[in-house]
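Only one protein chain is missing from this complex, and each of the others stays in its spot.
Naming follows writing order (A, B and C), and every chain is counted from residue 1.
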Amino acid sequence: MAGNSFGRLFRFTTWGESHGPAIGCVVDGVPPGLAVDEADLQRWLDRRRPGQSRFTTQRREPDKVRILSGVFEGRSTGTPVSLMIENVDQRSKDYSEISERFRPGHADYTYQAKYGHRDYRGGGRSSARETAMRVAAGGLARKILEHLLGPSAQVRGALVQMGDRTVDRSRWDWAEVDRNPFFCPDAVSAAEWADYLDGIRKAGSSVGAVIEVVASGIPAGLGDPIYAKLDADLASALMSINAVKGVEIGDGFAAAAMRGEDAHDEMRRANTGVRFLSNHAGGILGGISSGQEIVARFAVKPTSSILIPRRSVTRTGEEVDVMTKGRHDPCVGIRAVPVGEAMMAAVLADHLLIHRGVCGFTAPGSD
Amino acid sequence: MAGNSFGRLFRFTTWGESHGPAIGCVVDGVPPGLAVDEADLQRWLDRRRPGQSRFTTQRREPDKVRILSGVFEGRSTGTPVSLMIENVDQRSKDYSEISERFRPGHADYTYQAKYGHRDYRGGGRSSARETAMRVAAGGLARKILEHLLGPSAQVRGALVQMGDRTVDRSRWDWAEVDRNPFFCPDAVSAAEWADYLDGIRKAGSSVGAVIEVVASGIPAGLGDPIYAKLDADLASALMSINAVKGVEIGDGFAAAAMRGEDAHDEMRRANTGVRFLSNHAGGILGGISSGQEIVARFAVKPTSSILIPRRSVTRTGEEVDVMTKGRHDPCVGIRAVPVGEAMMAAVLADHLLIHRGVCGFTAPGSD
Amino acid sequence: MAGNSFGRLFRFTTWGESHGPAIGCVVDGVPPGLAVDEADLQRWLDRRRPGQSRFTTQRREPDKVRILSGVFEGRSTGTPVSLMIENVDQRSKDYSEISERFRPGHADYTYQAKYGHRDYRGGGRSSARETAMRVAAGGLARKILEHLLGPSAQVRGALVQMGDRTVDRSRWDWAEVDRNPFFCPDAVSAAEWADYLDGIRKAGSSVGAVIEVVASGIPAGLGDPIYAKLDADLASALMSINAVKGVEIGDGFAAAAMRGEDAHDEMRRANTGVRFLSNHAGGILGGISSGQEIVARFAVKPTSSILIPRRSVTRTGEEVDVMTKGRHDPCVGIRAVPVGEAMMAAVLADHLLIHRGVCGFTAPGSD
Partner (left out) sequence: MAGNSFGRLFRFTTWGESHGPAIGCVVDGVPPGLAVDEADLQRWLDRRRPGQSRFTTQRREPDKVRILSGVFEGRSTGTPVSLMIENVDQRSKDYSEISERFRPGHADYTYQAKYGHRDYRGGGRSSARETAMRVAAGGLARKILEHLLGPSAQVRGALVQMGDRTVDRSRWDWAEVDRNPFFCPDAVSAAEWADYLDGIRKAGSSVGAVIEVVASGIPAGLGDPIYAKLDADLASALMSINAVKGVEIGDGFAAAAMRGEDAHDEMRRANTGVRFLSNHAGGILGGISSGQEIVARFAVKPTSSILIPRRSVTRTGEEVDVMTKGRHDPCVGIRAVPVGEAMMAAVLADHLLIHRGVCGFTAPGSD
């Protein structure tokens, strides 16, 4: 019920504000006996960490995660895993301006309208800093997938569009994703984007992005129709990420323009089970995984904190111009890549446990 | 937990198969004292009813809803409202073919993979017939919105794209939506679409669509960050509708290509509260309603049951060609319009009750 | 969240009022492939049915259950199982008195205070008639236990106290339970109780009872500490039954008076696993089943509808004497026996699925 928890059997609850003493999450439903240590989670957090290139915020947070419970002698015990990251680089500054002026595109105004009282420092709870804990929880989700499905189960993400520039899918190379600061799977695009984003950044502006997340090695059968369909849960998971304005599965919005004979994936016999001749569906039919790769995309709007003055009002109703100085990501979509991966991993782990619970999971084969 | 319920405080659970004796839903969390009768719900069901034009399935279902509990002497009692619709036109036919062959793009294969045993008649539980109960539950949600927010609160939907044809927004007229068989807000497009869809239908093919749903008169403050954000719940609600492959809020995927100074809604002082100069955000910031119109769109893939043969396999692994005869919608997106409205109404009613519970609702003003 | 659902993975939602057209429930989370038909459920409903002896209400309800969904060709499909019982014997009468006067000990006053508007006919939603649907849902829960644990898993209940008369446990005979109208496991007590309850009934009075429910064949490991402990869920399940005022596990309240060396069950080696030398704990330690019999008891207060005048007030505040004519159980505790069994079966089925989901169930051995 309460809004800060995600998932059903595999369920995590996050807490913390951008400039409070720490952020954290409690992960419930981790099966016992999984080998887990802090390094396993740190690995994923390091991918999301700010300040690693000139293209992300210069806030310097080591984002060092601690495991406070639920793991004993290197293995999970089945009790809640409490994770915490201390906030280190809360630059001391005068917050009087930010406390009074609503930044256009920010949650400032709506938090004020809903709660009447808010921690405005660095965006408080609405800061993207919260997503670090999703990545940590996602690390545990990956452990579950690996444990139950083996090493072939993996969740990978990539930036496929930055501003109005899209990747050339013919050049897609997963290995390239970790070689450039954009998680871009296309080396040529990555090179171009560096110049492009420098221009945006120097202009004091920002730009949006589209992220694609792909899960492979996932068996057919995950998803709980009607309202806990696998794609419905993915949509919720991805839309809950800061600044996301759209989510699609498989062909997504492009499917609207297609005709029936082109939009659906034909099947042939395979050695075990069936083989699909295409993947328009993004690996989900009727809300249930088909055994194909699960493919989701989500759109991130441009960072709202920019150096270009915008019209707004103060808390007391005075009209002002707002310009946000300070450390910001010119394209928040970049750091959303590991967050999207984490959310997909969490959804899959949750559904895998539920499916095992209700239907009895014995690694249903699929091509 | 279980997958056939939607919502938290306002929560409905649907049941039933396409060719079983009936379909139904149980709606819990309806506040007491609301004037409700069957006609209030029938009104919305009639908009979704099949067989009203040559552009929707010729199955003849009166879709007459009965209220079996929770309403006494014309007013809700606060106890569960049970709604039921009997299935009337379950045409007797030979299901041996459909029981054995997986239709490409259908849930046939995945239901078989997940459950091992399924009611294949008419798609069983995966049939869009289930959405009738969403519309009925949505009728109760509308009652709640009206009761707590007054008549200015309304939820309306329209078809904005059919196949590759999009409406001209300069001609948008809400009154037009009820004058054509497509829920199209643009009279010119509606006329063109009739011919277009006739062609599709006669070719034995089908086509996708995009639906836009807009809620007006909704106060600022609804939504429960982080994981019960208003947009996250809308994404889940809309993605759970049959054949939906994408959801977006406000500018949606277009926001990815924008720059910060263009993508965010500036604010000015209004008589009461603030006034936004645009609505790129679709009425939601940080997962909380801003008091603007809430705007969501979703993409529906083409109907998968078509007369054009497609390659597939049987349950026992034989390779076959599948061609689906029978009564089908050439564009299922049309009848998804009232379903999308219902789901948005349900999400809003739920969040309104939750907001009132936690924060104490006193109609927070907004422009 | 909403109050008319019970359970997590195995979850049922009930609806209906005593004098409405029907009562029903929707059972979600039934694993696919279980052989289920209406007779399987009717068997349990017949044990709870009113009017079978002079010791229960003379309302004549056949309580014939219909399965409306979720079962196809005799086996569950994994989709929601909708169950419905039509109300037949809603004796037409003048309800003006009952609508205005609050019966002491009834929910009349509190429903009025909470909802402001209520269906007062026969107690409406607060009637024990609702418990028929629990028994039906419990029938499905038993199917799950049997399917996953084999025929040794069973849930049985008995009346162990009626008014101030308790059974002699040295004469306990499970077979006796079905031979007398009280579900009494002690033939001597049963004979005495017939006279005792006749006296109560003829005096226009009523009397309370204590029910004991025992589950055998349940493996160690069920229960999800801390807040979904097996005993916490049982306490909620049993306390939710109409008129229940107390719940205890194992030695229950008697444990308070014991010393540590007497209260705890010693263990010895068994052929497989361990053997406990006693069962003070009632089969649950730390909220998790130990593999012993699970033993719970609950106390039912006397029926509040009696022929003896009691002081009360009307809805408008006038002071009156209330005397409830009509058909009532002199000891509602009798018919609570099958209800208690059903609730325990539901809790166990739910925990069995959850345990299988999170920990991976492979029939953990226990003595």
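For the reader, a short list of remarks on this structure follows.
One rule holds for everything that comes next: contacts are C-beta pairs under 8 Å (C-beta built on N, C-alpha and C of every residue); 3 or more make two chains touch, one makes a residue touch a chain.
Note that this is a predicted model, so its numbers are computed, not measured.
Here the missing chain is touched by one residue of A:33, A:150 or A:199, and it is A:33.
The chain omitted from view is touched by exactly one of C:34, C:247, C:294 or C:345, namely C:247. Take subunit B: the residues that touch the chain left off the picture are 1, 8-9, 29, 31-32, 78-79, 225, 353-360. Think of the hidden chain as still there; on subunit C it touches residues 1-6, 8-9, 14, 102, 104-107, 109-111, 113-115, 125-126, 130, 161, 163-164, 200, 205-210, 220-229, 231-240, 242, 244-261, 263-269, 274, 277, 280-282, 284-291, 299-304, 306, 308, 310-313, 317-319, 333, 354-355, 359, 364, 366.
For subunit A, the residues in touch with the chain missing from this view are 1-5, 7-11, 13-17, 20-24, 26, 28-29, 32-33, 66, 68-70, 72-73, 75-82, 114-119, 124-125.
Quick note on the criterion: only the chains that are shown with their structure count from here on.
In the CA-based superposition of subunit A onto subunit B, the rotation angle is 180 degrees, rounded to steps of 5. Centre to centre, using the average C-alpha position, subunit A and subunit C are separated by 45 Å.
Taking each chain's centre as the mean of its C-alpha atoms, subunit B lies 38 Å from subunit C. Residue positions 1-5, 8-9, 14, 114-115, 125 of subunit B are each in touch with at least two other chains.
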